[in-house]
Structures are given as structure tokens and as C-alpha cells.
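The complex appears here minus one protein chain, its other protein chains still in place.
A, B and C are the chain letters, set down in written order, and residue numbers restart from 1 in every chain.
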Amino acid sequence: MKLDVNRQVRELDVEPDMPLLWALRDELDVKGPKFGCGVAQCGACTVLLNGEPVRSCSYPVSAAVGQKVVTIEGLAQKDKLHPVQQAWIDHQVPQCGYCQGGQILVAVALLKKKPKPTDQDIDAAMGNICRCGTYARIRTAIHAVAKKGVRA
Amino acid sequence: MAAGVTWALGGLPPAQAQGMVSGKLLGLREMLDPIVAGALVVRTGVHIETVILADNGLSVPFRVWVDSPMTAQDHVTHLWLLSQRNPVTVMAKLHLGPHMGRAEFSTRLRLAGGQQLVALARLSSGEFRYELADLIVTEAGCVDGS
Amino acid sequence: MTQARFDMPTQVRAGEVFKLRLLVQHPMETGYLLDLNNRRIARNVINDLRCTYLGQEVLRIEPSSGLSANPYVEFFLRATQSGEIAVDWVDDRGERGQVRRTLTVV
Partner (left out) sequence: MNHLETTPTGLARRDFLKVSATTAAGMSLGFFWPTQGDAAETPKLNAWIEIQADETVIIRYARAEMGQGSRTSAPMLVADELEADWKKVRIEYATAHENLRTKRAYGDMAAVGSRTIRNSQEYLRKAGATAREMLIAAAATQWGVPASECTAALGKVHHAASKRSLSYGKLAADAAKLEAPKEVKLKDPKDWKIIGKSLPRVDIPDIVTGKIRYGIDAQVPGMLYAAVAACPVFNGKVKSMDASKVENRRGIVKVLNLGEFVAVVANNWWRAKEALREVAIEWETGDNGQLNSAAIMASFKAGMGQAELAVARDDGNTVQALASADKVIEAEYYTPYLAHATMEPMVCTAWLQGDKLDVWTSTQNPEGTLAVSAATAGVAQDKVTVHPMQLGGGLGRKSPQDFTRQGVMIAKAMAGTPVKMVWSREEDIQHDLYRPASLVRFKGGMDKDGKLQALHIRVSAPSILATLLRLPLPKGVDGQAVASFNDHPYDIPHSLVDYAQRNTNVPVGFWRTVGHSQNPFMRECFIDELALSAGKDPLAFRLATLGQKSPRDVAILQAVAKAADWGGPLPKGVFRGIAETEGYGSYTACVCEVSVSDKGDVKIHRVVIGIDPGYAVNPDNIQAQLQGSVVHGLSAIFWGEMTVKDGRIEQSNFHDYRLMRLNEMPEVKTVVAPTGGFWGGVGEPTQAPLAPALCNAIFAASGKRVRSLPLKNHGLSLKA
């Protein structure tokens, strides 16, 4: 099957029910999406499918065929960071960083839908687990992107 | 003249420095005195082979050998494996004889943390010889060393 | 009786120095730990291990809690004549163990 990952079409031959996460990580060497729980609880494996966040540990690879898969590695355009990535640096959001690829992608999707999200919008959208507890800074960084009014 | 050496032996830091809680570290003199009782001890002719790092002290490979022809006239009579930190300093005492042909012994030690190990040999001449080895037991946990 | 693995050549040349290896299955209890019922596990170590060759004691080891559980010892002997090699040990509880081998010297 053919998979569009980070604007590149990749060829792979795997079982259709293999989770997208393991097709990306172990077949295509795309390591940005992380394994956290395997049951769509934590969101460390989040990728964007046509701009929508999906927990790739529980999403069959065959269902992703024909859609645009974007992982954290594919977010920056060439060397230019996405505004959400820049805000994450400006506000020193990550601690261990393991969940942050997923957090950033969810924030990108949120800001695309709601360029000026309220706290309630952020609460509703940002459901990924961060064990280090960076939530306060995630909220601040999202508001900062919204305030700058950069098209996310 | 050997005063500098002698005093250096007593000044070892307390065990707490490494966050381990297994008692104090003995100085070389404290380890050797009960055995040699005032006799001359020379650091020569004894060799130790062990690991540099251990994840824990439960089973640490240790080999010691002494330069000796192991003849009836000239052989090693005793060998002590000594721990600077264990609750029991003498980990093993060996009685050897010329029949061994080679003054060599290997075993696995149980150690209460990182420390210096000493192998002390007594020769048939009555002379004592020793060697030291550093062993680091890595920190396995968030022991609050404060 | 404790279990043990003992390894030595069965046949050697006269005058040859050969290696003997012994692994004894024994907890070598230090006396510092508690069991699950909070009772102190009494010290129980092999406190004496000796090797005799042709009826003569050639090596005696007095271990303490400083040797690891399932103690391993490795040492050498010089072959003089054919005969029995025996290793005997006893722990703090008085339990004994032994191995016997016949060495052929050619």
C-alpha cells in the first residue's frame, strides 16, 4: 500500500490491521509518534490525518491510505517552525518531551478550527496525558499563538 | 618518613557521602591491623582482577593471585579478602599450602556498596603483602543523600 | 544436603597444576534481612570449606557473609599422584556438603 507521510509518498507492505503507529515507527522509521499505552488513552502517538488528530496506536494503517499523514517531523515547513512549535520554545513547554509531539499536533488542529480558543475550548481539545505536568504552559503557549494571530 | 602515607589512610570520607547507608568506611589500617598486628605490610606481588563497575553488590566477580613459587620453602600460607564497607570486614580467610601449585583464588563477593577491596597475603616467611582495588557500585535509586 | 557443581579434570600429568571450580547452591544468608513475616533471617553462611588431596588438607576457606549467595570458588592444585580429591563444607546450621572425585595422574 501507499501512504502519504509528511508530504512524501511511501510504499509499504504490511497487514491492513497493523496500527498506523507501528507502520510509521517500525516500517518507515518515522519515530515522532510515540508509543504510550497502545489503547488510545494517552495520545503520545497522535498524528494528523488530513489535519485531524488521530491516536495512531489504535488506527489501522489501511484506513490512512489516501489521507495526508502529518507527524511532528512534518509540521515545520522546510526550516521554518510552525507557530505552535515556536510558541512551545518561547514558553519552554516541554519537560521530558515524550508526549509533546502529540500535544503540539492537537494544538495545531485546535487552532486551525478555532484561531482564538477559549480556556474551555483548550480543555475540551487537549486531552493527551503529560506525565511531567506541562499543562499550564501548554495552555499559555496556545493562547500566545492565538494572540499573535498567526495563521496556524 | 612514611608519616604522610600513614595519615592518608585514616582520612577516608564517611560512607554517607555516597548516599549509601551501610555504615562507615574503614581506613586501610583499620582493615589490616587486626590481622598483621604490627608486622610490616608491603604493597607488592599481589594482584587483583575485578570489575570496575557493578550495578549492585550482590555478586561481584573477584580474582586474586600472588607472586609465589608455592614451594615448601616459599609459599603463601594465608590470604584474606577484606572489605572497607561491609559489616563484616573479612569476606573470606584462606589457608593455603604448597600443594596448590599456584597462589590464585577466584570467587564472587557480596558488597554493601562501592568501596576499596583489599587482598592481603601472608607468606611462609611471615611477610605480609597486599593489593587494593576500587569498585564502584552505581547508584540504583533516589536515595536522599542530604 | 546442599547441591553443588564441581568441575576438575579427571586425568592430569604428574606435576601439572590444574584448576578446580565449585559452585554450591546456598543462600549465604547475611543475618541482616527480614523475612515476609518480619522475622530476622538468621545468618547462615558456609563458614568452612576445605579441600583434601590424598588425605591431606590443601586449602581451607573460612567465608563470611561477604561471599555471594550460591558461592563460587576457583583454585588450583599441583598433581603428585593418583588419589581422591574431596571438598567438604559446613554452614552455620551445621549442614554439611561434600564432593569426591578420583584424580588419575599419568
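What we mean here is this: contacts are C-beta pairs under 8 Å (C-beta built on N, C-alpha and C of every residue); 3 or more make two chains touch, one makes a residue touch a chain.
Computed from a predicted model, the values in this text were never measured in an experiment.
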| item | value |
| --- | --- |
| Shown chains touched by the chain that is not drawn here | A, B, C |
| Chain not shown, touching residues in chain B | 1-6, 8-9, 11-13, 15, 17-23, 25, 27-29, 32, 36, 38-44, 51-56, 58, 84, 87, 112-116, 132, 134, 136, 138-146 |
| Touching residues on chain C - with respect to the absent chain | 30, 32-38 |
| Positions on chain A contacted by the hidden chain, ascending | 14-15, 18-19, 21-22, 25-27, 29, 31-32, 34-39, 41-42, 44, 71-73, 75-76, 81, 85, 88-89, 92-101, 104, 122-124, 126-139 |
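Assume only the chains that are shown with their structure count from here on.
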| item | value |
| --- | --- |
| Centre-to-centre distance between chain C and chain A (centres being mean Cα positions), rounded to whole Å | 62 |
| Between chain B and chain C, centroid-to-centroid distance (C-alpha), Å | 21 |
| Whole-Å gap separating chain A and chain B, where each centre is the average of the chain's CA atoms | 57 |
| Chain A, residues touching no fewer than two other chains | none |
| Overlap residues in chain C, where contacts from two or more other chains coincide | none |
| List of chain C residues in touch with chain B within their complex | 17, 28, 30, 32, 53, 56-69, 71-78, 80 |
| Contacting residues of chain B [partner chain C, same complex] | 58-60, 63, 70, 81, 83, 86-88, 90-102, 104-111 |
